[in-house]
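Provided herewith is a single structure, encoded as C-alpha cells, for subsequent inquiry.
Heads up, this is only part of the complex; the chains shown haven't been moved.
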Amino acid sequence: MGTVPLLSDEEAPPEARAVFDDIRAVRGTDHVNNFWRALAHDPALLKATWERVKIVMAPGALDPKVKELLYVAVSVANGCEYCVHSHTAAAKAKGMTPEQHGELLAVIGMAMQTNGLATALQVEVDEVFRA
Amino acid sequence: MGTVPLLSDEEAPPEARAVFDDIRAVRGTDHVNNFWRALAHDPALLKATWERVKIVMAPGALDPKVKELLYVAVSVANGCEYCVHSHTAAAKAKGMTPEQHGELLAVIGMAMQTNGLATALQVEVDEVFRA
C-alpha cells in the first residue's frame, strides 16, 4: 500500500468524486486509475492536476501518442515505476506499435548513455547551439 | 573547459578523425560538435557511440524529429545541460516549430509533476496496466 490509502468512489469527498466522473467521461472508460484515487485525499490538488493533464495531453501541435511517448521517456529518466506503467499502457492504447516501443526504448537508452558521457566530460556547449 | 580538452582535427588520432569525417558526411555539415571532440580521446568509445547514434536516430517506426523530442525529454529529466542544448538545436533543425517546442515543454513539466506526485504517494500499479 502507498503512503495514503486509495479512495473508492464511496470514500472520496464530493469534489473528488466529480473529478472521477469527469475522468470517466473524458476517457470513455469506467476505470479510474489508482493515481487519481490516491490524489483524492486533496480534492483541490486532484482537480488542478486533472484539469491540467486534460489540456496538456490533448491533441495540438504534437499528437497525443507522441505526448505519451514523451511522458514515458521522462518517467523512465525519473525512475517513476507507476508512471512508466501507466503511460506505457496509455501509449499502447493510443496506437504505439511494438516497433515503436522498441525504438522508444532505443532512444531512451541512447539518450541516457550520452547524457552520462557528456556530463562526465563536462562538454562545453557549442556556440551554434545557443539560441 | 571540460574534464578533457577538445581535440581539433589535427590533434585527433586517425581513427577519431575518420569518425569526424563520417559525422560530416552523414550530417551534411562541416561542424563536428564538441561532444565528439571530447570523446575523441578514446577513439573506440567515440566510434561505438557514433555508430550506435546513427542507427538509433535514423528514420524508422518513429520519425527523426520525434526521436529528437524524446532525446530532449530524457536529457531534461537527467539535467544534462549539453544534451538539452544540442538536441533542442537538432529538433529545431529537423523542423520542430515553436508551438511544438511549447507543447514539448508542457508535457515534460506535466510528467515531472506527476512523477513527483506518484512517487510521493507510492501509488500501487493498477492491475490493468501490467503486460
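Which chain is which? They are A and B, in the order written, and residues in each are numbered from 1.
Here is the rule we use: contacts are C-beta pairs under 8 Å (C-beta built on N, C-alpha and C of every residue); 3 or more make two chains touch, one makes a residue touch a chain.
Bear in mind the structure is a predicted one, so any value in this text is a computation, not a measurement.
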Full complex stoichiometry in copies [only 2 chains shown in place]: 6
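Just so we're on the same page, only the chains that are shown with their structure count from here on.
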So what angle, to the nearest 5 degrees, turns subunit A so that its CA atoms land on those of subunit B? 180
For the pair subunit A and subunit B, the C-alpha centroid-to-centroid distance in angstrom is 21
Help me check something: in the complex, which residues belonging to subunit A touch subunit B? 1-4, 6, 31, 33-35, 38-39, 45, 49, 52-53, 56-57, 60-62, 66-67, 69-71, 73-78, 80-83, 85-89, 97, 99-100, 102-104, 106-115, 117-126, 128-130
